[in-house]
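The next block holds one structure in the form of structure tokens; read it before the comments.
Note that one protein chain of the assembly has been removed; the remaining protein chains are unaltered in position.
On to chain A.
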């Protein structure tokens, strides 16, 4: 009997158990200390920001006294609230220096309930220190105050949609009452800042499950399958597919598994940074697949004339549609460019059916994902937006109705839940 390996295994187990105990006992403090270290360098800038915020708050207060005009930066008020919140007082007592980091690490914020405020003015002009009946305390953090626009000439007035090309309003995370152009700009900002670390973050946030979802999505679509000889050509449009995750899988499936070299994929994204990542990644593909790939920078709600009506066999959008400024318009645009009989397929986060899983999932997405974003990508607010936009996205049933309203036919139940509804695949066909 070999004792050496057994001893080694035993020691490893003891070490791991001890490590787990330590993490369980002191883990929270370590994470906080790490966050403080991360933000020590940014402290100077934070102080500048705070000073500016305070100055703006003063201006705002004066403004509000004169009339109930919308405020553009509740950041100052946000800090004020933090000071009064219990959690923060405790953590500040532990680390009086790391105020900025603490604010990012643990936030308890009073904010408006999502969906109850639909008019553009209602949230912003609400008196800030009063808890009205429509407000409730969130135990998780939210972008509502933190993502308020840094005042610039174009975005400083979210409550004045008249400066944009269309007057319709939409939402950004838990924030209501934004014009569509503004949402487009902000989403662009989010994805500019996360493009570099996109893959690494996806793996960390979903434990690598997103790869399984994407594989299943492409396998179930079965692009390139053709009963004719020679195989009929297919044109696939991958919307919001900047990094090429879906497009490269499609090409592999069609060219290698289904032996159909006549499949062409167009990757379209509104964001040049994401497209650049995809372009550089496509360099490692086989030449034949690179030849069947093209890139297009376009807005999914109004596709350019390069893509004529009734020209596409398969329109896919994976984890992108919830960022669109106007989802029904994008669906109608998809209906326009698809051939009769063409398929619209969408992979998107959705609503979890099991309440136990849902509780765990909510805890993970609101507690851990922004923190991971902060530690790994150095950008908390973008990931905060990510989880909030997931929360705001309609349920499976409602989204299926939206697809049907755009003129598609859906088969069976119309959607397929993945991992208990964390994500869902929706498919629709343009009728003949």
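We adopt the following convention: contacts are C-beta pairs under 8 Å (C-beta built on N, C-alpha and C of every residue); 3 or more make two chains touch, one makes a residue touch a chain; residues count from 1.
One rule holds in what follows: contacts and distances are computed from a predicted model.
So one subunit is absent here. Using its UniProt record, which name fits best from "DNA repair protein rad9", "DNA sliding clamp PCNA", "Ubiquinone biosynthesis protein" or "Transcription initiation factor IIA large subunit"?
Record says "Ubiquinone biosynthesis protein".
Check each of A:48, A:212, A:360 or A:409 against the chain that is not shown and name the one that touches it.
Considering the complete complex, A:409 is the one touching the chain left out.
One chain is left out of this view; which of A:170, A:234 or A:326 touches it in the full complex?
A:234
Which candidate, A:10, A:308, A:341 or A:378, sits in contact with the chain we can't see?
A:341
Considering the whole complex rather than only what is displayed, give the residues of chain A touching the chain that is not shown.
Considering the whole complex, chain A reaches the absent chain at 220-223, 225-228, 232, 234, 313-314, 339, 341-343, 345, 409-414, 416, 427, 429, 431-432.
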